[in-house]
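Okay, here's the structure, questions in a sec.
For this depiction, one protein chain was excluded, whereas all remaining protein chains were kept in their positions.
Up next is chain A:
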Amino acid sequence: MANVIVNRVKEFLKKYPPFSFLSESLLESVASKVELRYYAKEEYLFHAGDSAKKYFFVVKEGAVALTEDQQGKQIPVEYCDEGDVFGVRSLLGRRSYVLDALAREDSLVYAIPVEIFDKVLSENNRVSQYFAAGFASGQIVVKTDLSQAEFTSTRFQEDIEDTGLTIFSGQSDITYSSDVVSCLEHETAEDAAGQMSRANVGSIVVVDKKGFPRGIVTDKDLRNKVVAASQSPGVPVSEIMSSPVLTMTKEDDFATLYLAMIRNRVHHLVLTEDGTDQSSITGIISDHDLLLSQGNSPAVIINTLINSKSIEELRRLRDQADHLLTYYLENEVSMSFVTGIISEINDIIIQKAVELARSRIDPGYPDIRDTECCFLSLGSEGREEQLLRTDLDNALVYEDVADDQKEQADEYFQALAKEVIDLLVSCGFKPCPAKMMASNPRWCQPLSAWKKYFKEWITTPDKKALLHAAIFFDFRPVYGHSTLAEELSRHVHDLIDRHELFLNFFAGNALLNSPPLGFFRNLLVEKSGNQKDKFDIKLRAMMPLVDAARLLILSHGIADLTNTRKRFEKLAEIEPGHAELFTEAARAYDIFMRFRTLEGLRADSSGRYIDPDSLGKIERQLLKNAFYPINEIQKIIRVRFQLDLLGM
């Protein structure tokens, strides 16, 4: 008979990984072997150097700090609270502990015998992965392999119901027009064209007196069979229509509809009551509508974007890209692929917006409109890391013009930039509150002015200059003459080369945001009744990595690589001694980006503020592990740029 006590232990353990991966019976055999220990506040569970005990620990209640001796001071490395696993050295075959474990509160702690768990490790793949990936606390000697962590977190997830990436994904929201423009067989091509024009549609259905479809006339028919064939506009539509018309019902699914179109080489389907041409019309659908409904195919979105002509459609497509994004993130598709796709989509939208803006503005400036220019994305978009449509950060650079054209160029490009930003805002992007946008005259300048800006920032690195440098150094050409951007990059590179001290100041700036141990301290504070705080993942986790990557890559004289992951990958290449750390940092960044984006999509926000309580155990541990490289990299920066000597 199940023992109430064992059962109680089991019920507790099964809430937390790795125990949550065990079968009921295996968990029961583990639970029946544990001990429950009580440590009073300030009592040590073990010390660094102690030989590892024959059990490891899980906090049942209270809080335990793992601390490291640094020049006689006990520096907390990690905080463990309810459900945290720690002191696993013996499980990993190590002889002694490397950290001290101190009860920060009165704590009840389960001690799990290593003996029983060895068996579990050998039999349960997920549990051994859990330990291999370093999810358990206090394993700082076993380097956390975040790539495995990322992989592991996929495996740990419950199976997600497949929302369908495949092209024939069953029923989705197929939009079709139920308001069908139609005409009778004897009406003329001219009448039909008039109707189509008024309704702003590309096709018209020809019906008989009963209202049943007889044929269809499209723009193409009018072009090919009337205008190009020199037919009289008075020709009856029955002579130019495509007939018979392909009919289906609105209940048919995507695959049926799409296959019918492909097999019959037609671009339109008429929907009728019973699916034959002997019943009345209920709607009309084009292959374009159909493909749009399959928003979860990136190729479809990108292709439709390229051919899109209206800003409303751009916005709709960008909204669809968010669904795609959610799907990718939840299914742990690699971040480099996700950021690649979304940046491509964003870039196309920006390009489209510039093209649209030019078509409106250019006619007014015949003399100046051929001046070379380049639209730059800055900040996260410049780094190809903007997954959510957060603030727009961009700028415009154009070639220097003759003095007598300056005023006109200024006017033209400002008008253009303003139009572009307006269009992008209509696409759902948010304007930058600090006005770091091309529509701000300051950031819409000829090349010479830009060179002056950069020179100023680099030669007099005050607080504001450093802030600007952080944003503007991550520029990336999106539209126009990228040679302008390249010249700017060379300029920045030369300047940094000649003003080495700038990097020391820039390094000080990169360390402004300290690594987020506080995330876990907050959890403790909160328990003792203080106000609970959300965690700013952008400021505390992402910015430190972004800043570090930028600083270090610039210090190696590379000014044209903006993506944080690519910067770290490059750094790993340049500095083999730190390759492992940089690779970890790149992965950590991916993890933060995934968290932030998912939170943003979930809460329809910038995703910056994460409520630690909303995170599952695994997620918290994943974050905790991802924080680790930040601290290490900041240590390197501090030494390399002699910040202690400079008093920064």
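Heads up, the rule we're going with is that contacts are C-beta pairs under 8 Å (C-beta built on N, C-alpha and C of every residue); 3 or more make two chains touch, one makes a residue touch a chain; residues count from 1.
Everything that follows uses one rule, which is that contacts and distances are computed from a predicted model.
You can't see one chain of this complex, but its UniProt record names it "DNA polymerase III, epsilon subunit", from the set "LrgB family protein", "Cytochrome b N-terminal domain-containing protein", "DNA polymerase III, epsilon subunit" or "NAD(P)H oxidoreductase YRKL". Although one chain is not drawn, its touching partners on chain A can still be listed: residues 1, 3-9, 31-38, 40, 61, 106, 108, 111.
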